[in-house]
Structures are given as C-alpha cells and as structure tokens.
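All protein chains but one are shown in place.
Coming up: chain A.
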Amino acid sequence: MQANEFDGNAAFSGGGFMPSQATQTAPDRSSFSSSKNSDARCLIPLTVKQLKDLSRGGESGISIDGVDVNNIVLVGMVSKIDNAVSDCTFRVDDGTGWVECTKWIHEPVDSAEVDVISVGMYVRVYGQLKSIQSRRTLHTFSIRPLTDFNEIVNHFAECIYVHLYNTKLRGGVTTQSQATNLVGGMTTQPQVTNSIVSNPIMGYQTNLSNQFSGEYNTDEQQILGVSSMVLNYLRRPACLASETGVRSDVVARELNISLDKIRTTLEYLSSEGLIYTTTDDHYKFTDA
C-alpha cells in the first residue's frame, strides 16, 4: 500500500501541504526515513506576487514561509501565448503580476491541452518553479481553462490560508523546541511540513501548543515523550519481525517506565492508528 512514496491523492486533493486525518497515515511511512522527499511532494497555491517575492529573497533553495517550494498551482488569465513546435509558453496574469509558463509538447495529448487555451481565458496552472537566467518561469505540468469562476476566489482564499497556516505554525514550532528534545529526535528539522507530515506526534504537539499558546500541560508533554519512546521501541527490527508483537509489560520493563504509563500510551497510540493489537495485550507498530 505504501509502495509508492508519492501519494498523488495527498498532493493534489487541494492540499498536500497539510494532511487531513484521512491522508495523514499514508505519507508517514516514507516520510520517517526521507523527510526531504515529502517536502518536494508539497503542492502550494501561490499568487504571482508571492512568486516574485521569492526571487527577491535570492536563496538557492526556494522556500516560502518556511516551506520548500517545488510544485505550485496558479490561477490567472492568459495574456499572451507563444506557440512553438516543441513547447508553448503562456503568460499568466492573476492580477498580482504575471509569469511565463512553459508547457513542453511531447505527445498529441499535450498539444490538445494547449490548443484549447486562448488569450483572455482564465486558467489553472500546475507546475514547477524554475529559474532561467535569473528569470522565474514555471515548468508547466498541466494547464486547463476554468469553467466555474468561483475557482478564482477559492484559489486566492487558499493562498491566504496556506500562508497563514505556514507562518502561524512556524511560530508554533519554535516555541515547542523544548518538546523536540523530549520527543527524542523523531525529526530535528523545524520545517512545518516535516513536523506535520512526517511525524504525527509532532503534529499533535503542534495542535496542543496552539491550544495552550506555547504553555504546556506537563501531563500531555509526558505522554508524548513516552509515546515516542514506545514507538521507537516497537519499530526495532526485532519487534517488527515478531508476528505476535510485544506485550505491554515487556515494553514497560525494557523502557523502564511504569506499566500504567505504558498502558495509557499504548491505548493512545492504537487509537491514533500508529500501533495495533495482535492478540491480547500484544502490540505491533503499524507498518504496512
């Protein structure tokens, strides 16, 4: 089930930058080991103004609001089309600025896609940011005309939402740097997408820190600390190999933590779907 790292659903279902409950477990497996890859899978809605502001930052690794920018979606009006044999370049203007989007034409389906587009049409563009001779262009994967113009409003609302989400949570991540140490280094990168997508525990910490405005309820903090230790233990090859899993008192003994705390933690983890029970009181890490 987790064979492919790239979860198309999560990336293109209007998100990918923030996992919903349904998609949260899916990208986790690959993300534990390759958190950098999960960043590249994010799809971010942007205004052209935000794109332009990126170039003024002048960083080699393109990022916005602390999140790596790779694939983006834009909505705007086509103001110019340059049709060549092997590619088609559209100038897309969304009212905040314009950017050149180049779609390479390899197959008939590509040329069919670009033929429908004409000047003055509103389009949605999915693409990858490229810098050519210090000019920002968009290597376009898909460009299609809009039929419902509420999409324009929706896209801008999404841009605002994602911007707010990333900037607010970056504030949240820095205040919980203490908790990062406590969790035992599940991930050391402070980037928002890592802390939410790659580490469900950090994700819950983020929620808590938002609720308590940076002040921690020590009980919750403790449970989360123990959770990561339990998870780390259950992820060991010996535990993963065992068919029946590990009994709760074994976990308690190995980690030198009281059985009560372990039991509470195991219940919490299994309710979150991170571990499951095989037989009575035996737990295994959920690794499909």
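List of remarks:
Simple rule for what comes next: a residue touches a chain if its C-beta (ideal position, glycine included) is under 8 Å from a C-beta of that chain, and two chains touch if they have at least 3 such contacts; residues count from 1.
Going forward, contacts and distances are computed from a predicted model.
A single chain of the complex does not appear, and UniProt lists its protein name as "Replication protein A 14 kDa subunit B-like", one of "Replication protein A 14 kDa subunit B-like", "Signal recognition particle 14 kDa protein", "Geranylgeranyl transferase type-2 subunit alpha" or "RAB5 interacting factor".
When you scan A:Ser86, A:Ser134, A:Asn150 or A:Ser271 for touch with the missing chain, the hit is A:Asn150.
For the chain missing from the display, the contacting residue among A:Ala84, A:Val116, A:Ile160 or A:Leu259 is A:Ile160, taking the whole complex into account.
Listed for chain A, the residues touching the missing chain in the whole complex are 47, 49-50, 77, 79, 91, 93, 95-98, 120, 122, 148-150, 153-154, 156-157, 159-160, 163.
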